[in-house]
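Take this structure, written in structure tokens, and hold onto it; I'll ask about it next.
A single protein chain has been omitted from the complex, and every remaining protein chain is retained in its original position.
After this line comes subunit A, so read on.
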Amino acid sequence: MKRSIMTMALVCTGFAVSAAEVAPSDVKFEDGSVAQSLSGTSGDAANGRQVVGNKSLGNCVACHQVSDLADVPFQGEIGPPLDGAGERWSEEELRGIVANAKMMFPESMMPSFYKTEGFYRPGNAYTGEAPDDTFGPLLSAQQIEDVVAYLVTLKE
């Protein structure tokens, strides 16, 4: 009983920005890194794995190869393979890269996954139309944390 009330409460606040969540425009980058969790909680690596491989979520494999995701076909080769990313980069650096890679790698081709401003002709997803009031970052704060939690596990 007590648990279901908790769940209810969680569901209701699911879409509102919780106190601990950092809005895209408020993220603080230091040398391309972001120190604090964007959602205020820790990430779920299993979910992050989904986000990285899923075409309609992170679609990171459009550009990166990940051996751990051997079940996902057609991995791209625009960016470096992500194998070993958890050894090359700290959690804070990975958070910065996923939130806004251009802070770490100026002019990077990699999209900024937690950003809502400063675009030229942003659209409404892949419709080609102008954005409407559902416009938000490519990934939610929690999805970013999940992806970071997954990347941390990628050791060579």
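In the analysis below, a contact is a pair of C-beta atoms (placed from the backbone, for glycine too) under 8 Å apart; a residue touches a chain by one contact, two chains touch by 3 or more; residues count from 1.
By definition in this document, contacts and distances are computed from a predicted model.
Per UniProt, the protein behind the absent chain is "SoxAX cytochrome complex subunit A"; the candidates were "Branched-chain amino acid ABC transporter permease", "Aspartyl/glutamyl-tRNA(Asn/Gln) amidotransferase subunit C", "ABC-2 type transport system ATP-binding protein" or "SoxAX cytochrome complex subunit A". Mapped onto subunit A, contacts with the missing chain fall at residues 31, 55, 59, 61-63, 65, 73-81, 88-89, 109, 111-112, 119-131, 138.
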